[in-house]
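The complex appears here without one of its protein chains, the remainder shown in place.
Chain IDs A and B follow the sequence of writing; residue 1 opens each chain.
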């Protein structure tokens, strides 16, 4: 019973903190642009606003459009369940491992792309085509990063991954590759622009163009959660810290703070990357992702050599 | 020829039982489906002929996987090929069927020729056609002969399985056959070739060179990638599915090749594990590919066209077929918690676990193969988003799709059974792995009584101790709970009804089906990203009335069929040219022909004394 409570607590922590990360990134970007910009709690306000609005549903769509947001949020939350946040005694690793996490995220993406095609608008088709293109090119790099990481840590179980282990060149390179992958997966510049209003340059936003109101809130929520998941994975590879295995209040608070600190560092790096480069043309994203793949190969070679 | 009695003829070890199970699991729903499919297609006599051929086909496939005698195996193999040829050209109204049948029969006989050569070499050492005798003789063969026999068997079975570059008949034959036959051919017949590889190479020949496993792994990776990239470019539903069969055979062979690699390196646990992954994907693919072909047939029957560019909006007109197709698409894209996910996860785990135990260069090779497998599953998901989305979602793009109606009960029953199996094979993964462990141990001859492919209340942990876990029922339960929780929260918060209105059209009020995204447009990023392999070219044609006024403009874009153009057409050209050259010795004069015989006899007499 305690275990289930702990799992629920971790999940709520995840849900509660993830929009904040997004707000922090936007704040840093605005500061870099010498603007005051939105407050860091703006994503929460956006979500509340969306939850209170009504919806408009396209007449050409079917039950897939109506059901997709629920499937997307369940897949993101399901992936979040596998990630240990502050206690690892929940033993949620019985559900799946690192590879299963990637496939669960794929489930959400599949249905979101289908829902985009369901609306019979050209924007949806464009968005889903580009999203599937980018995500399929992300897969080999992500898989190879998982491979090199598991070569170091002994198995693909997230439990083995959450212990203390020395930082090696292989994990540095792997984390950089994963960083590039995370940029692609969370739709950040240089792959996709979350602030654009031009449909021809959108990838993720074009897919959710037809959504409004509460369903849109759910989809936004799930993208915040996915972003937090990726940041956690990168942080755990670069700054590994042993996750506590028992409920010891003295350990939890500092651990949470350290956890958040690492995530903020990664978020800061992402924000600085966003302001420094321009968005790439879609067909250059293929080059970008193959660069990530090459980095992952280098990480694997380093892991094999034991460096 | 030794005594053939029933005992020495049939062999029902776990491997054969498994394949028989695969055959009948797929054929029964397809047979039920064909009741509705063939209704009204042709005369009573032709329908009876179709049923007769189907039964003969099933019997021959059953014989192929269960006999113990090489000679009877070949006979059953040949019957299987011939009957499937007749089934492919069954619809003789279309001349494409005839062309497809010709390509199919030529390729399959080339493969059979290599098989016969391999079997003759084996016979020479064993002096018997019995599997047991051949198995003991094969251990005495010199290494060169073993390599040659392996290559012949690989080419022979590879032609039937559809390994690149011998896959060329698949995209012709599978679309032209009637849909229930396509599902049986794609789901079961090409798997008998995998049975052949497992039985003859792993069980009988015995693997002790590691380059065999490496070769199969490389061929498998190439098949995966080539199959899925060509599938992305296709807009004929059944051709798309046929290319996906090529890809999935590649995935199955990844498991089989890994097993061979590990056998040659003396790692029995990993070998059995990889073979389990391969066999699991085999039966999964049979199920979901069978289902997808049946759904494609339902779409064809309802709308009279296979071109997805002309379809759309079928989810409202054929809701049940849409659900079955969606389940099949989810399974083939390896989405949790269905069966495709489990078998791909197992294959990836086999790579990862193997990488812990091999040395340096092999580690990188296994890692790259795993990355390519991940790439193909991503591309496959993209392809099925396209296939399902363009066919079933949005608005109808032509009147074919507008006039569609849901198909008959028997067809739906067949599809329902297979979708049910998809869910069962996904959720019951732990039990199935236990069964497959027995099959794999029988296939490789390794004793697994001391190994544990253990389970703990529906959790499968392939290497208890290293602690990797996957539990599909738990996963399904978690996802379902979270989804329902989300829906509950939504309903709680929801005060007003949603407004139904038109899609956002930028203020231009005349949106129709021509504004939707097309399949060609969907796959354009892939066409450009893989253009080094696809070699796309375009043809444009302008018809002008005057220099300033273009009356019409036609634009076509094609991808070059690389294998056909650079491998097969030169070979065929060479064959035809040499045949023309040989024609000169036959001018039609009887005297010349008789003199050939006469001169031969004279030469034999003259030179007889030398012998």
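Just so it is clear, a residue touches a chain if its C-beta (ideal position, glycine included) is under 8 Å from a C-beta of that chain, and two chains touch if they have at least 3 such contacts.
Methods note: contacts and distances are computed from a predicted model.
Trainee: The complex lacks one chain in this depiction; which UniProt name from "TonB-dependent receptor-like beta-barrel domain-containing protein", "Hydrogenase", "Anti-sigma factor" or "Nickel import ATP-binding protein NikD" does that chain carry?
Mentor: "Hydrogenase"
Trainee: What are the shown chains that the left-out chain touches?
Mentor: Hidden chain, whole complex, touched shown chains: B.
Trainee: Per the definition of touch given earlier, which of B:492, B:543, B:579 or B:597 contacts the omitted chain?
Mentor: B:597
Trainee: Determine and list the subunit B residues touching the chain excluded from the picture.
Mentor: Counting only subunit B, the missing chain is touched by 587-591, 594-595, 597-598, 601-602, 605-606, 608-609.
We adopt the following convention: only the chains that are shown with their structure count from here on.
Trainee: What's the distance between the Cα centroids of subunit A and subunit B, rounded to whole Å?
Mentor: Subunit A and subunit B have C-alpha centres separated by 34 Å.
Trainee: In their complex, what parts of subunit B are in touch with subunit A?
Mentor: Touch residues, subunit B against subunit A: 313, 315-316, 326, 330, 333-336, 341, 344-345, 348-349, 351-352, 355-356, 360, 363-364, 367-368, 370-375, 377-379, 381-382, 385-386, 388-390, 393-395, 459, 463, 466-471, 474-475, 478-483, 486-487, 490, 493-494, 496-505, 511, 513, 515-518, 521-526, 528-529.
Trainee: Which bits of subunit A are touching subunit B when the two form their complex?
Mentor: Answer in residue numbers: 51, 54-64, 69-71, 73-75, 77-78, 81, 93-97, 99-100, 102-104, 106-107, 109-110, 113-114, 117-126, 128-130, 132-133, 135-144, 147-148, 150-151, 154-157, 159-160, 209-210, 213-215, 218, 282-283, 286, 293, 296-297, 300-301, 304-305.
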